[in-house]
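Yeah, one chain of the complex is gone here, protein chain that is, but the others are all in their spots.
Up next, subunit A:
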Amino acid sequence: MSLPSDYRNEISALDREVKKQQPDDILQFCATFFQRRLESQRAEFRLSQRHANTPGMPASNFPGSNPFGNTAAAAGMASVAEEEEHDITSPTSASGPFSPTANNANPARNMDNNSSGGGGAFGNFGNFGFGAPASSRGQDPPASVSAGAMDHPQSFPSNYNMNRRTSVSAESLAPASADDANWKAPYYAKTPDQVARLRTAVSHNFLFSHLDDEQSAQVLGALQERKVPAKDVRVIEQGDAGDYFYVVEQGTFDIYVSSTGKAEAGPAGLGNKVATNGPGTSFGELALMYNAPRAATVVSTEPSVLWQLDRVTFRRIVMDSAFQRRRMYESFLEEVPLLKDLTSYERSKIADALETSKYPAGSTIITEGDVGDKFYMLESGEADAYKRGVDQPVKHYKKGDYFGELALLEDQPRAASVMSTSEVKVATLGKDGFQRLLGPVENIMRRDDPRKLEDSVDPLR
């Protein structure tokens, strides 16, 4: 008669452990091993029981199969469970414009885990982020309220989606390379009034508020007019792929959300009307990040005018300018003898620590005698260096020049003052930032000393 397979599995697991640990006291080792297995199995069993009883919302701290685990520690975390419902509101508060019921699963997530069953359709609201003036905020269902006042301390602290989360990705974007260096953002002429309105319309949107002036001008220029000739035109349809972001210039649009996750046929197929958007509002902003199914249907109520912007153009504008700025920073850094031993990976890392600031003409950028902690590189404009007691500038700086690099090395007083002779833009590198990322500059300089080779900080080499 052959041995039961469960038994054989246990024995072979024990074999592995014995081989690995090579215990001296075999009997004790085996006894401990089986004791642990028993604990672990019981814990897992209890866990799966709970799981079966309350799918999706088992309330417990972690099972005791944990070898370091002890009840005191477990109880500690249990108290976290009770307090946090009152303590945390921010991560759980649903502020989406139409926050629906709890535990919804968006359709994409259901694709990922069909066994989850409970496939509500409300998920992806964000594909439909709203512009500021949208009045729908005040109509929020009180999801955030319920998060703060849970009726049962052990229920999940919010309507957090318990299902598997689907990965997202946008089109592969490679920065302007040799074959594609001529890419230019499209430009559509607009009146100053139109530009001002657009600027206001997107100002609340964090995707735009992080842009610098040049990026912002490019993005606004790339918005393209789209005329909607009549009422009842569906500009976007729930469930469709999302490629464009829209700003309303003229007219109003009704927003519908269907509980099935997509616009259905038939008179009520669009679902409930959840909002009406007028001029100055925007919608579809998630499409600027990646392609996710639209979370609502938007229908014109009259002949209207929209501005539209597609994802690839938007991301390309932001990426190209970031890419170029980084390459400029790196080429600055390459020129500095003090930093000549940095690897290109390190230069790329240091580029993260550079900050841009602007000075009007005639500003004093650094003052002789002050203790400096920053190094400056001139991105644009010109400046002069002066020393006390000398009437004429001792040095002239133009684009691509740098000054104050000794500040990276030691806390020495500045040897000269530098004043801008035109409006200037400088990139600054603080000693702090440099040291946080790569350690003291002195160590970098000592690298050509063979005794110091083990100090190399480049993880790639």
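Following the convention adopted for this analysis, a contact is a pair of C-beta atoms (placed from the backbone, for glycine too) under 8 Å apart; a residue touches a chain by one contact, two chains touch by 3 or more; residues count from 1.
What we mean here is this: contacts and distances are computed from a predicted model.
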Quiz item: For the chain that is missing from this picture, which UniProt protein name fits: "cAMP-dependent protein kinase", "Ribosomal RNA-processing protein 42", "RNA polymerase-associated protein CTR9" or "Tetratricopeptide repeat protein SKI3"?
Solution: "cAMP-dependent protein kinase"
Quiz item: Who touches the missing chain here, A:197, A:326 or A:425?
Solution: A:326
Quiz item: For the full complex, which residue in A:8, A:184, A:227 or A:399 touches the chain that was left out?
Solution: A:8
Exercise. Name every residue on subunit A in touch with the hidden partner chain.
Key: 2, 5-6, 8-9, 11-13, 15-16, 20-21, 36-37, 40-41, 44, 47-48, 50-51, 56-63, 65-69, 73-74, 76-77, 79-81, 83-84, 87-88, 90-97, 99-100, 104, 108, 111-115, 122-129, 143, 156-160, 162, 164-175, 206-207, 210, 285-286, 289-290, 292, 315, 318-319, 322-323, 326, 343-345, 348-349, 352-353, 433, 435-439, 457, 459-460
